[in-house]
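Yeah, one chain of the complex is gone here, protein chain that is, but the others are all in their spots.
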Amino acid sequence: MNKRIYLDYSATTPMKKEVLDEMMPYFSEKYGNPSSIYSFGREAKQAIDVARDRLAKAVGASSKEIFFTGGGSEADNWAIKGIAYANRNKGNHIITSKIEHHAVLHVCEYLEKDGFEVTYLDVDEYGMIDLEQLKEAITDKTILITIMYVNNEIGTIQPIKEIGKIAKEKGVYFHTDAVQALGNIPIDIKELDVDIMNFSAHKIYGPKGVGGIYIRKGVKIHPFIHGGAQERKRRAGTENVPGIVGFGKAAELATQNLDSHIAHVKRLRDKLIEGIQNNIDYVRLNGHPTERHPGNVNFCFEFIEGESLLLSLDMVGIAGSSGSACTSGSLDPSHVLMAIGLTHEIAHGSLRLTIGDFTKEEDIDYVVEHLITIVDRLRQMSPLYEG
Amino acid sequence: MNKRIYLDYSATTPMKKEVLDEMMPYFSEKYGNPSSIYSFGREAKQAIDVARDRLAKAVGASSKEIFFTGGGSEADNWAIKGIAYANRNKGNHIITSKIEHHAVLHVCEYLEKDGFEVTYLDVDEYGMIDLEQLKEAITDKTILITIMYVNNEIGTIQPIKEIGKIAKEKGVYFHTDAVQALGNIPIDIKELDVDIMNFSAHKIYGPKGVGGIYIRKGVKIHPFIHGGAQERKRRAGTENVPGIVGFGKAAELATQNLDSHIAHVKRLRDKLIEGIQNNIDYVRLNGHPTERHPGNVNFCFEFIEGESLLLSLDMVGIAGSSGSACTSGSLDPSHVLMAIGLTHEIAHGSLRLTIGDFTKEEDIDYVVEHLITIVDRLRQMSPLYEG
Amino acid sequence: MYSEKVMDHFTNPRNVGEIENADGVGQVGNAKCGDIMKMYLKIEDDTIVDVKFKTFGCGSAIATSSIATEMIIGKSVEEAVGLTNRAVVEALDGLPTQKIHCSVLAEQAVKAAIYDYAQKNNLVIKGLENYKPVDDVHDHHDHDEDEE
Partner (left out) sequence: MYSEKVMDHFTNPRNVGEIENADGVGQVGNAKCGDIMKMYLKIEDDTIVDVKFKTFGCGSAIATSSIATEMIIGKSVEEAVGLTNRAVVEALDGLPTQKIHCSVLAEQAVKAAIYDYAQKNNLVIKGLENYKPVDDVHDHHDHDEDEE
């Protein structure tokens, strides 16, 4: 297979050349341990400081409030467990939504087994939470609200500013998982009442296995990885220097290019959405029509099943993803698709195509063309489809 | 400064070329998400499988028992917290030693605040624990023994086989931090009654920010990072594919070259030890004379302080480390040096030089020569030294 | 993830379609679980002379249906009843653990179609004496995971 059209940018991204170039010296030349005192340990330390400044700048935070982690999931776990255990004396109630990433949901479920109570807010058919429901859910035991910024499956953007206001008013900490937001919408923490926000490098053309977390000064939180004094004693472990350097560069590029990136992916996204809607019957666009990740396309194709759709696309060189149960090996289709009210039958036939910087106009034509044939072929094979 | 003699291999290592070469394709070409279904996601998945097999083989484990993490510290935290919370119903007592890495000690201290009881075993002047003391410490509440394989500061190798036997006899889980052991002594888990063992890639010429953990089949342990289904649901987060690939390669190289590596560093280590002992007065070799990391040299130089020694060495291009309080910014000198019975005064003047594959014979001559001058100069400046 | 054999049967499934006035029709699975297999048999002199299927499901559901049809064409009804999911998996050079149930589904679809044929013709078929039609054999999706 020669053709390769990658439309899974929300799963992960290729690293940009500028990013890799910046990382290279730190593998085998400037390999010193940043905690050490000799000169090229200090070199590594300085490189981390630069990266921290870049990420801080990209999100409108102060460098002192930014810490690096081993990925987006670690940061989610840190944020939630760290707040929960550090504030247990104040209360044991956490509020989240039904469409969070598993790195949030599974932590919440873990905490439920350890005496915490969690409210999982509903979302409407577009994946939006209800601010009134949120307000009502807050009790005097509530210590944390954790609601994601941009949903990874259907792309819905939550009203983070409003949520933050409510949280602040009630004196409750607010964490938002901004893994899908960074590099895809403007983020300015100064404008938001967010206490903790986390990121992941490999979603913005940076390296895998590196994440970042913003912790507002004064927030009461336990460390998650205990040990050495790295990251100002907040996150132990020898720093992944090349990874952090790469993340810093990727964050810088993402903000520098934000407007053109958004314009580019949005145009292709809308073209793809129209191409599908105009050429294929029995389809449903999932997510919000406007408050949406600029590169996210998510459709359900009735009468067919997501995994066979993905496999068929893969055979013509197109890489996408699905919320189908069969891809994940779990019983139920994506919790996000269920939460927006889809039936099992329909949710099984979902397809997510996410667009990025290297997507070209003709890729979209190619995808639409092949989707038409593939969907038709699978439907012809389906006992549910009555031609 | 042109000369650079790196003698801090126990802190971190440069990545070997073979390792970097093997990682390169996974940054910007084979960047697919290993959890995805399309072909080049599967490519990434296969690369991880190969790495897992390599690490498993390097330590005599089955691949199914090996999981990758975001570093050695994460793995320590996982091992200890994971066992502690999963077995809380059986007991709340943990046994460790006074000379563990902070990634173990600080987790233990954290657990103490959460209702666990921890026994910190003494060590003798060479850094060895006492097996009788260990046996006596075990109660019917004991759920975990965590004793490191090879100490990172003074290089002492613990009797892991004997500890494992005791643990097994008493039905207590046994974790050993093998971060400094891997690649420096032969490890064969099949021969040891170890339930959990952890590793770190950057100590064996692999990438920073990647660790590994062996979890014996059947061990009751909670996941540490909750979220996606990666690592067979044991460790969530998009896999650091290039990092894992690099770790696998580094582990393979480390075992292939183990004998020649040990012979090389041991010879230079002994040369350095002799060079110091024969040329400088008032010195003390820390650690065990024979049961010792093959590349570890650790001395106390009386009347002088470690940080100024390090700085002076750095100025002639030599990179080492110290257990001095002043380097760490903490009140007390290294807990390890205190545990082997050194006085504060003497512990302040410690210097660790650790030898690795790229260390050359003439480097040792250069270091001894400069150490003589530097130690003399600092002593002349010291109010404690009576020439 | 999938063997070449699976991919071959997924890409070029044999015997897709329906048989009008089939002698036996069986449907198993349900849409809620994400997979439905429907199998049509043409039977002459106790021999299966033609099979067609329609499947809603994942790649391996389609591949197992396809290969199952091949495996029973030309076989006697009794032989076909003996088709095990194991045999299907082997014929496909294996399936990922969490996809094994798709092969169970294929076995059940064949049995359901033969049962239908038996019911229509008042036959008792060896190996099907205790067969009870089930709507959903999807006892679903075993995982390849350890205890936590």
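Just so it is clear, A, B and C label the chains in written order, and each chain counts residues from 1 on its own.
The definition used in the following text is that contacts are C-beta pairs under 8 Å (C-beta built on N, C-alpha and C of every residue); 3 or more make two chains touch, one makes a residue touch a chain.
Small disclaimer: the values here were computed from a predicted structure and weren't measured.
Checked against the full complex, the one of A:170, A:222 or A:271 touching the unshown chain is A:222.
Touching the missing chain, out of A:20, A:37, A:107 or A:210, is residue A:37. Contacts to the hidden chain, counted on chain B, fall at residues 303-308, 311, 315, 324-327, 329-331, 333, 343-345, 348, 380-384.
Criterion: only the chains that are shown with their structure count from here on.
Centroids built from CA atoms put chain C at 54 Å from chain B. Remark: chain A and chain C have CA centroids separated by 40 Å (rounded to whole angstrom). Rounded to whole angstrom units, the spacing between the C-alpha centres of chain A and chain B is 33. Touching of two or more other chains is recorded for residues 37, 222 of chain B. Multi-chain contact residues of chain C (touching two or more other chains) are listed as 143-144.
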